[in-house]
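Of the protein chains in this complex, one is absent; all others appear in place.
Note that the chains are named A and B in the order they appear, and that numbering of residues resets to 1 at the start of each chain.
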Amino acid sequence: MNANSKRSINLLCGMAAFLLCAPLLAQPLTVKVGVVLPFSGPGGDTVEREEQAMRLYMKLHGKELGGTRIELIKRDSKEPSGATTRELVRELIFRDNVDILLAGQFSPDAIAAAPVVTQAKKLLILVNAQASFITNLSPYIVRVSAASWQIAYPMGRYAIEKPGCKKTVVGYIDYAPGRDVLAAFKSGYEKAGGTLADAIPMGGPTGVPDFTPYLRRIRDQSPDCMYIFTPGGPFTLALARTYHELRMAETGVKFLGTGDATQDSILAQYGEQALGWMSGGQYTADLDTPENKKFVAAWQAEYGKDSVPDYFTVHGYDAMAAVFHVVKTLNGKIDADKAVAALKGWKHNSPRGPIWIDPATRDVVQNIYVQKVVKMNGRYGIEVLDTIPAVRDPCKELAIGQCATAASKTK
Amino acid sequence: MERSERGADTSGVSAAERFLKGRDGLRAIEALPWLAAIAFPIAFPDCALLGTHVLIMMLFALSLDVIVGYAGIVTLGHAAYFGVGAYTAGLVSARLGWSEPISGLLAAGIAAGAFGLVTGSVLLRYQHLALIMLTLVLSTMVFELANAWADLTGGWDGLMGIQLGPLLGLFEWDLRGLTSYGYALTVLMASFWWLRFLSASPFMQGLRGIRENRARMRAIGTPITFHLLIAFTLSATLAGVAGALFAQANAFITIEVLGFERSAAVLTMLLLGGVGRLYGALAGALVFIVAADWLAKMSPIYWEFGVGLLLVLVVLLYPNGLLGAIERVRAQCRRRSA
Partner (left out) sequence: MALSIFFDGIAYAMILFVLAVGLSITMGLMGVINLAHGAFAMAGGYLAVVLINRLAVPFVPALLLAVALVAVLSVPFERMLYAAIYGRGELDQVLMTIGLTLMSMAVATYLFGPGPVTLKLPGALDGTVPAFGREFPSYRAFIVGVGAAVFAALWFSFERTVLGAKIRAAVDNRAMAEAAGINTARLFTLTFALGCGLAALGGALAVNVVGLTPRFAIQYLVVVLAVVAVGGLGTIGGTMAAALVIGVADVAARYFFPGASAFLIYAPLLLVMLLRPRGLLGKV
């Protein structure tokens, strides 16, 4: 679908535009990028930072595009039902003639949009959605964020190999992403020769629970380590509070978690309660690389000294970097097949380190950093203990469950 | 049943006569919204998706009107029936591989209706706060059950693999949603006109009577619980059909279809339009969704405020909803000109 017209005639709800949108004026070329994210959802602040990161990338790198201009069209997908995202994606494709879509904060949003982009032949870059099998659902989906298996599986192996977690208990919020993390960590842990002592579902994602009974259950089993997954924000903050109240740090049970537990933007609110927490994640603002330092400096120059980017922010930033790569490669004339081809094997020096898109799975390959919450220079920050380099999505490598079968299920 | 009808029907004319004449009589102006609905996708084919969404919620609100508006039962858990319908239609296709849409729709209506019959036979013994609480807890339980049973329902990640054959073997499900729009409109029209016909019937008159004065209706021999149960089952069936339309039009659902937010939203739509007048459900769904869409585009973070304010204002100033307000204005004009 050609959408290079300088201005679509948007009368009659775009009816005319759909039929007549031949390139009326060819320059400057405008590439329309639809951004469908849950701005008004519970994680609205996180989502807003993703969009800010996209705009920051555009500001810093805008000149590289020459005459081509990128226009962001922002839509609010509200609740994670999938239905709203699907409706908005269809609307953006047919009414607004977007060329590229950035969407999928939550997995259901991406899953619901997959058949639409397949049928309409549009590139969809996943901004966050971490269910592994999503990239199997459409040849036009590319993931620059992360898959939950990519994060939890290597940590399962690492837990046994480095900190020596002989006895480990997993705690997770009981919904699809949590169960994914459990399965991945368990798989990695068992590959390395361990057996999980216990796996504790800690309630659903609709309300933050009182974590006391769960943490007590962990403590009473006196394991070496616990591995925890909860969504970031209100959950981890309440968890840190209860963890401190029960003096869990003094029991000698090591805390390991996903990157959500050590999200950079929340460390100041934890205070000393979460000191010593370890996590495996794809990014921390304290990463000591020139690329990251440049990024953090630019971020704080734009959005204030107190604003700290976190992994969501970098997902948004890299999603826009991928858009730029596509626009540059195709000289602004976006064709979904060529765009996907351009992204396959794309190598990029991201703030989170070197990333590249695996041409076989269209999934990002990236480092996983083992992080620890420490106090440094009078503030709370992250020390990187270890780097697990160039991790591919293990779910697809091992062909587990839906990662193997999802492709055949949906056309 | 027989007795109750006679009990409620004081005038002695048949339902068909009442439908054509009298208080609930048919008026020419009633063709207008339907003509508009048919013309809409022709004028704005790119808005068919939003239109389909509106039609589905109209049907859902309509189903709620049967029990809230006519029988005076307030529930905070109507999404349970919407969700049972949605999952029936979805599972029939995704798990059993049955792709014919209309039979899926009927199956969903039957499943939701059966669920309504079973739950209603218990719930309807209660009133007021107890009933509201029970519906809230019951729907929360259904939601949690769907989350626990994620192998079947897909849980938060959603039910994938809903695939539908062409409608009536003729119409493919196009991406722009014209087929879904026509499908949803047909189902809505059929349901609406059935209810519209029923609204003149002794049965619905009886429901109104129960809402106005239970004791008196009991005194004249209406089997109240039975009467309410029929209405509740009818309402659950229609809610299930709306859910099925939702599942089929989107070819995807998550357990969000069972959530409290949906129950609250549909109640809001109904109140907004006006309770107990069928057209209120249609107007309310339209205004709510369009307003939410508009507010969300203007300032996505704070669209909640606008919807909340609208609710408070409607309750305080226009307790009969938008249609009630319009009627009031019209009555005043008439009085003045007379």
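The criterion applied here is as follows: contacts are C-beta pairs under 8 Å (C-beta built on N, C-alpha and C of every residue); 3 or more make two chains touch, one makes a residue touch a chain.
Computed from a prediction, not measured in an experiment: that's the story for all the values here.
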**Q.** Identified contact with the non-displayed chain, of A:A238, A:A298, A:I388 or A:A404
**A.** A:A238
Q: From the listed residues A:V181, A:V208, A:A336 or A:I355, report the one that touches the chain absent from this view.
A: A:V208
Q: Determine and list the chain A residues touching the chain excluded from the picture.
A: 42-46, 200-204, 206-210, 212-214, 216-217, 220, 233-235, 237-238, 241-242, 245-247, 266, 269
Q: Can you list, in ascending order, the chain B residues touching the missing chain?
A: 68, 72, 74, 76, 122, 126, 128-130, 132-134, 136-138, 140-141, 144-145, 147-148, 260, 264, 267-268, 271, 275, 301-302, 304-305, 307-312, 314-316, 319
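Definition applied: only the chains that are shown with their structure count from here on.
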Q) If you average the CA atoms of chain A and of chain B, how far apart do the two points sit, in angstrom? A) 37
Q.
For the complex, give me every residue of chain B touching chain A.
A. 43-47, 49-50, 53, 144, 147, 150, 154-158, 160-161, 163, 175-177, 246, 250-254, 256-257, 259, 261, 296-297, 300-304
Q: Write out the stretch or stretches of chain A touching chain B in their complex.
A: 12-15, 18, 39-40, 44, 48, 74-76, 78-83, 86-87, 90-91, 93-95, 107-108, 111-112, 115-116, 119-120, 131, 137, 174-177, 179, 204-205, 406, 409-411
